[in-house]
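Below you'll find the structure I mean.
Moving on to chain A:
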Amino acid sequence: MTSSTSTAQGGVPAIEFKDVVKRFGDNVVLDQLNFSVAKGDRVTLIGPSGSGKTTILRLLMTLEEANGGLILIDGDPYTHEYKGDRWVEIPEKRRRVVRNRVGMVFQQFNLFPNMTVLENIIEAPVNVLGLKKADAVARAEQLLEQVGMSEKRDFKTNQLSGGQQQRVAIARALAMDPEILLLDEVTSALDPEIVADVLGVLREIAETTDITMLLVTHEMQFAREVSNRVLMFDKGQIVEEADPETMFTHPKHERTQEFLKAVLG
Partner candidate 1 sequence: SSVDEGSGDGDGGKLASLQESGTVNVAFNGEKPYSYQDDNGELTGATVALDEKIFGELGIDTVEGTLTEWNSLIPGLTAGRYDAVSAGMSILPDRCAQAAFAEPTIMYTTAFLVPEGNPDNLTDWQSLEESDVKLAVTSGAIEDGYAQETDVETITVGSSQDGLDAVVSGRADAFALTGISLRALAEGTDEAVEATDAFVATINGVPQIGAGAEVFNPADTELLAAYNEKLAPILDDPAQWLEIMGPFGFTEAEMPPEGLTAEMLCEGDLEKIATELGLDS
Partner candidate 2 sequence: MSDFLQTLTSRLPSLGDAILVTLELTLGGAVLAMALALLLGFGARTRSLWVRGPSRVFIEFFRGTSLVVQIFWIFYVLPVFGFKMEALAVGIVALGLNFGAYGAEVVRGSVASVPASQWEATIALNMSWFHRVRRVIFPQAWALMIPMLTNLLIQLLKGSALAYYITLHDVNFWTTQLRRATSETVYSFTAGLLVYFVIAYLLTWGMNALEERAKRRLGRGTRPSLRDVVGLRPAVGTAAITGRGTAA
């Protein structure tokens, strides 16, 4: 219901959801959701468990298929389009062109255990973007430097701690030079002390690049520091939308107040 087709900056939004519907069986998770994210925006999604936050990111990564509506990246239809009045899937071939603009970091890192740290990072740049291997390695080393993992370059991924794995996963996503970076609770599988570490890396990326970021997190402190917009979800709908300061200090909606109370304790 409460739809939010906001963004001021003008120009084509980086991400746009138009009437997106997603069902799992009878369970309607997203019901005609509308929202958009402008280029360079850092948007945090918050909301209770099961409200559909992860689903939004997964739709953007084509890990799930929508049941209706349009998802546009830079104005280009991505997963489906309307041909006349028929809603049709866009073939994988065309999707792949658009998908290059989107990167994702997972809660469980999902590194490839059969490759070393370096191999994890250069695999896609070499084989998907067609970079020369030497160039990919150079870029990977630069990224490893940035996330503080240079000395683990040739380790197998399961020799790393969770925090280290997550830092490599971030480097791997960045190696594809995405315009949009999706982050789903990237710290919640980590030890509390290490969380700060990974968040530091992300904060630096947010400060030094102009990548559009869409992130789901329970670290309200982090959301506050990094994002310029917070969307509160409940039952697949945007309940409230504000800049972080306002959202965390003066939530308007009752559901938001309740939620923040439970999470912030």
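One rule holds for everything that comes next: a residue touches a chain if its C-beta (ideal position, glycine included) is under 8 Å from a C-beta of that chain, and two chains touch if they have at least 3 such contacts; residues count from 1.
How these were chosen: all candidates are chains of the complex that A comes from, given by their letters.
If you're wondering where the values come from, they're calculated on a predicted model, not measured in any experiment.
S.K.: Out of the numbered options 1 or 2, which touches chain A in the complex?
M.R.: 2
S.K.: Please give the residue numbers of chain A that touch candidate 2 in the complex, ascending.
M.R.: So the residues of chain A in touch with candidate 2 come to 61-63, 92, 96, 99-100, 102-104, 106, 108, 110-114, 123-124, 127-128, 156-159, 172-173, 176.
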